[in-house]
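What follows is a structure written as structure tokens; I'll ask about it next.
Of the protein chains in this complex, one is absent; all others appear in place.
All chains are identified by letter, namely A and B, in their written order; residue positions are counted from 1 within each chain.
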Amino acid sequence: MRIWPVAQGVAWRTLKIVLTTPSLFFPSLLFPLFFFTAFAGGLSQVSHVPGFNYPPGYTTFQFVFVLLQSAAFGGVFTGFGVARDFETGFARRLLLASPNRSGIVLGYGLAALARWAITATMLTMIALIAGLNIGGNGVDVFGLYLLAVLVNMAGFLWSCGIGMRLRTIQAGPLMQMPVFLTLFFAPVYVPLELLQGWIHAVARANPVTYVLATGRGFLAGDPPHVALAFGLAVGSAAVLALWAFRGLRNAEAAG
Amino acid sequence: MTRTLRQPASAIPPLVFPTMLLAVNAGGLKASTLLPGFPTHSFLAFALAVPFIQGALFSTMNAGTDLARDIQTGFLTRLSLTSLRGSALLAGQLSGIVALGLVQALFYIAVGLIAGVHFAAGFAGMLVLLGFGAVVSLGFGGLGSFMALRTGSGEAIQGLFPLLFVFLFISSMNTPRNLIGVHWFKVAATINPVSYLIECVRSLIITGWDGQALALGFAVAAAIAVASIALSTWALSRRMAR
Partner (left out) sequence: MVNADSSLADNSIVVEGLVRDFKTLRAVDGIDLHVDGGEIYGFLGPNGAGKSTTVLMLTTLLPPSSGTARVAGFDVVHDGPKVRASIGAALQEAALDPLLTGRDHLRLQATLQGIPRGDRSTRTSELLERVGLSDAADRKVKGYSGGMKRRLDLALALVHRPRIIFLDEPTTGLDIQSRMALWTEVARLAKEDGVTIFLTTQYLEEADVLADRVGIIDQGKIVAEGTPAELKDEIGRPSVHATPLRAEETQRVTKVLARFGDPVPGAVRDIAVRLRDGTSGLADVVRALDNEGLIVANLELQQPTLDDVFLAKTGRSLEGAGGEEEPDSVSPPRKGRRR
């Protein structure tokens, strides 16, 4: 049974709902823009801290974090939709009408990606106006956005797995809190070397730290540990894909 | 008041989320204290002011959501048929929020003390902090009540959340105003009343007795409280007259 028609249908419907419902569309679009403004604007002096060495500047430094954050939360917001569909019973229609149910997860995932693409475009445009410096070449920029796509998928697959297991929108905090904490326990404001104490230890163990450093390196034209960052991103997405598809099986068994 | 204190769900988020943000920022921005002119060597002490105000901002949501529920369930309509005065209802509602504000302020003082923050204004300063927390909660609680009475919708109150975040983040929350490098941000933070509320609390923690910061903070908090209660009273009388 073909998976594509199901994925196409689910993605179309999810995007249609998001794009025509302002209360769903605007928060996921405006929050990253707001965070970028608040961080890049309010904390710009942090770049003058001794030992802070990022040639493209603080705006670019924060842009990479906010881009990855918007990618992760673009996925999580789509997971809210999964939970809502189960809570309202609409998911039952999807389960019933989809010959190949794996296409349901794929469809939601495509919607998460498309939804984030809109946010990323807006964010990039605003950042360019605000003075984003791109030191890297086209391949580097592509590398950054590819990392963000993987983060988007990981965020979506995590929340999709939760949504399909708990099947209620009340699972929202469980979807977003771990993502929020994982993102913010990385070197958000300053490079890893400038973190001290417990936050340094936590950040060192946090895979997002390496993805973030590589992403920032792409825009500086000197990306560190690219293979490690992609390995972590692909690995996380793969493990979480397993988590999401097992969530689907869980939902199928529950009826 | 009983309703406010009996609902752990309404009491826990104003305590947990600001504490979490405090932990994240205190760790991540510690290096900021190395900036020339930064007023303290402890970013935790600098940032401890934020949860006081952030928790009070949550009060806006709690007060508004509770009142919106009363409106949506028709409870307010039933009250309008009794001899109970609307002002009594509003007073009850806001006293619950103030109680919650006091609990929050006590909690953050405790968090600060446990984490080793030295309160420059001493024990008397802590008492002033409690009083300030109560006034700020009253002001934001009144604002939430006003919004609920005007809209009658819990969803509309929830929609305020991003706006409150804007006020919090575009302020001197993470950087002293004199150290904000981007001009427009500095202007926005100077216009934003939330900056003065944060700076009032911050002065008691890291400076001691700073008359100007205290006067500005209390003046802003009192102005918000007076305006929001006046607006709420007006909105309540209009709603109960319908």
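The rule is short, and it goes like this: a residue touches a chain if its C-beta (ideal position, glycine included) is under 8 Å from a C-beta of that chain, and two chains touch if they have at least 3 such contacts.
Quick caveat, the model's predicted, so the values are computed rather than measured.
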Displayed partners of the chain not shown (whole complex): A
Touch with the omitted chain, as defined above, among A:Gln8, A:Ser47 or A:Thr124: A:Gln8
Touch criterion as defined above, residue of A:Asn53, A:Thr88, A:Asn137 or A:Gln196 at the omitted chain: A:Thr88
Residues belonging to chain A that touch the chain removed from view: 1-2, 5-6, 8-10, 12-13, 16-17, 20-21, 86, 88-101, 167, 252-255
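Just so it is clear, only the chains that are shown with their structure count from here on.
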Chain B to chain A touching residues, read off their complex: 20, 24-25, 27-32, 34-35, 155, 159, 162, 165-166, 169-170, 173-175, 179-182, 184-185, 189
Parts of chain A lying in touch with chain B, wherever the complex brings them together: 23, 27, 30-31, 34-35, 37-38, 40-46, 48-52, 181, 184-185, 187-190, 194-199, 202
